[in-house]
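Here the complex is missing one protein chain, while the rest keep their positions.
After this line comes chain A, so read on.
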Amino acid sequence: MVQSQIQPLAAPVKKAYWNHKRKEFVVGWLFLAPEFVGLMILSVFPIVFSLYLSFCEWNLVGGLSSIHFIGIDNFVAMLEDEKIHMALKNNLIFTLFTVPIGIFLALILAVFVHSKVYGKEYFKVAFFIPYISSIIALGAVWSALFHPSQGPINQFLLRVGVENPPKWLADSHYSLVAIIIIAIWAAIGYKMIIFIAGLSNIPDELYEAANIDGASQTQQFFNITLPLLGPTLSFLFITTLMGSFKVFDLISFLTGGGPNDSSTVLVYRIYEEGFRNFRMGYASAISWLLFLIVGVITMISWKLQNKKN
């Protein structure tokens, strides 16, 4: 009895509900569409297409019809390509220096700026300025500072008794060192800001309690600060690790990978092979090597994070 009374009422309500649902479905996807379609076109399609290209030979000048499938030849060629070996080695060296040194220095700065000085805002701004500045403009400044004969750095080194100071950017033994110095300097403010954000999430009570217990500053740092900064540390570690495999701007602008490929890196190889030598297939193969490296780092970091949770 009761049921039969409700039924006739429910139908239109239900219909209205489904109409509303259908409308929200359409509207929802419409709102998503630009972003979603844009990223499909600019990210997903290109990475898939470059996988295909990486098995092809194609020198661009001949148009699309000159694409030839050549199997794994590009990858075989990469195994024997000394410039690729050099690039991988340089990427590794760059990573091994910029990531730990950069994070270590930024952490020290952050601890001081966060709670041990007056004028916190000034220090935040001062150390952060290089990060917001164009890396190209900064590169131009450093190219003058590193000038082999008359640059301020070498003038200084000569004065203090270094007899043959390195020629820095023009020196195949030191070009990468110079780039590493600039890269650490330019990114330190960013890491410091992230650390300060992490530090301000640590409750003051913990330190107050530790003070009452008579823990020294060093003990507090190792027993409170460092463990609680864990997530921040791993975030910075992973992002800077991935970033260091994508380094390009400074190298392209300052050394062009030289002298003698002494500062070449993977992304610079992609640029040179693809857009200077027009070997698009080969450049795509290098792109996939880069994608795999970055992908593996991401996967590992996800695994580790899931384990922790």
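Everything that follows uses one rule, which is that contacts are C-beta pairs under 8 Å (C-beta built on N, C-alpha and C of every residue); 3 or more make two chains touch, one makes a residue touch a chain; residues count from 1.
Simple rule for what comes next: contacts and distances are computed from a predicted model.
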Task: Undisplayed chain, where the name is taken from the UniProt record, one of "Circularly permuted type 2 ATP-grasp protein", "Electron transfer flavoprotein subunit alpha", "UDP-N-acetylglucosamine--LPS N-acetylglucosamine transferase" or "Carbohydrate ABC transporter permease" - done: "Carbohydrate ABC transporter permease"
Task: Contact partner of the left-out chain, one of A:65, A:150, A:218 or A:306 - done: A:150
Task: Positions on chain A where the hidden chain makes contact - done: 21, 24-25, 27-29, 31-32, 34-36, 38-39, 41-47, 49-50, 53, 112-113, 116-119, 121-130, 132-138, 140-145, 147, 150-152, 155-156, 159, 185, 190, 193-194, 196-197, 235, 239, 242-243, 246, 248-249, 252-253, 267, 270-271, 274-275, 280, 283-284, 287-288, 290-291, 294-295, 298
